[in-house]
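Below is the structure I would like to discuss, written out as structure tokens.
The complex appears here without one of its protein chains, the remainder shown in place.
On to chain A.
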Amino acid sequence: MTDLSSQSVRSHLNRRNRHQTMIKGFGMAAIGFAALMLFILVSSLVSSGYKAFTQTHVTVEVFVDPAEIKPERLPRGGFDDVLLASLKTYFPDVSGRADEKALEGIFSNGAQFTLRDRIVADPGLIGQSITMTVPTSDPFDQLAKDLVKRDTPETQRRVSDREIGWFDTLDQAGAISQPLNWGLISNTDSRFPELAGLKGALMGSFWALLVCFVISFPLGIGAAIYLEEFAPRNRLSDFIEVNINNLAAVPSVVFGLLALAVFIGWMGMPRSAPLVGGMTLALMTLPTIIIATRAALKAVPPSIREAALGVGASKHQVVFGHVLPLAMPGILTGTIIGLAQALGETAPLLLIGMNAFITSAPDSPLDSATALPTQIFIWADSPERGFVSRTSAAILVLLTFLITMNAIAIYLRSKFERKW
């Protein structure tokens, strides 16, 4: 019998247990650190971004003065004067060009266009009083959200004491509200933060991802099936395999340069178009999909291939009838993760001009557009204070899409997972 109570056995056991505890401790520390970093990232984004999910609005009674706005001159007219007049009912003592200009500055620059569009749509409103709720301009939005501190010296703040007084008067009259900022999703980009939204970027990303999927999914699966199932094992196929793996590691900015030279420079495709963006992203996603598909095909147990071959199925019947359907969950997971990567990719899109300032949403993959990550890049670069919180909000929107896509991948994987 082995003596398990001897001194050396016990010290051995103690050492083993100590090692195990240490390894477990390291693992838990690493996970804890990662979780902490994630928490810091998300909480800093949320704390700076949540204010962009509301937008300060001002509600005023607007008398559409027939003297200023004439039906026959539409869509021209003194819309800004009409708006100013509505504010003047609160502040009758404001006079003089400069003061009126300052008072008018409470409204967003877009307010007059909102009014114009409403009257153009229904000219019968001329001569009537209508209630309008329009965004305030950025400085007043910042003031309402307490991002402009009232106790800073007047010379160092963007709103003067008098403007604060106007705002407070309006607030006390119940004219100020802070509804959810749907404009963040339904508006296109704008120079004015209070009007800027992600619609153009969302549509641009959608078109680019669609193009990317349409190109890279069939091509990637086809290439993977050929390489894994049909290609002879020789130097050439080894060479191709090594290069595909290398391609997956090429920095994305290089793909952008390639796209700039080939798609735009040589093939003459339009700049800033989601079509070109999608093609560039497809180049990057292809290796990911090929590698994921090959791994999924390899993971199909050989017994299934043997079973099919054993009853006389030909090679293509084995592959398309048995192996491919069983590999599909893995392929879809890899594809979605590849597309999620493509969704967050910025550098190649910068090179093909998808970071232009574009104030309309693309109707087709050929229209100029931005994408979510490039829109974030543009906003992060903008000097207006309002874009600070909007940048964080846009990052949160992007993260939401990424998490959703990954959740779909996990769902598909668990739903179609087979037990052998």
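Basically, a residue touches a chain if its C-beta (ideal position, glycine included) is under 8 Å from a C-beta of that chain, and two chains touch if they have at least 3 such contacts; residues count from 1.
Following the convention adopted for this analysis, contacts and distances are computed from a predicted model.
Enquirer: Just go with whichever of "Phosphate ABC transporter ATP-binding protein, PhoT family", "Glycosyl transferase family 1 domain-containing protein", "Cytochrome ubiquinol oxidase subunit I" or "Protein-export membrane protein SecF" UniProt uses as the name of the absent chain.
Expert: Spelling it out: the chain absent from the display is recorded in UniProt as "Phosphate ABC transporter ATP-binding protein, PhoT family".
Enquirer: Going by the contact rule already stated, which one of A:145, A:162, A:322 or A:385 would touch the omitted chain in the full complex?
Expert: Answering carefully, the residue with contact to the hidden chain is A:322.
Enquirer: Check the options A:95, A:303 or A:400 and report the residue that touches the missing chain.
Expert: Answering carefully, the residue with contact to the hidden chain is A:303.
Enquirer: Across the whole complex, list the residues on chain A that are touched by the chain not included here.
Expert: Residues of chain A in touch with the missing chain: 232-233, 301, 303-314, 317, 322, 326, 418-420.
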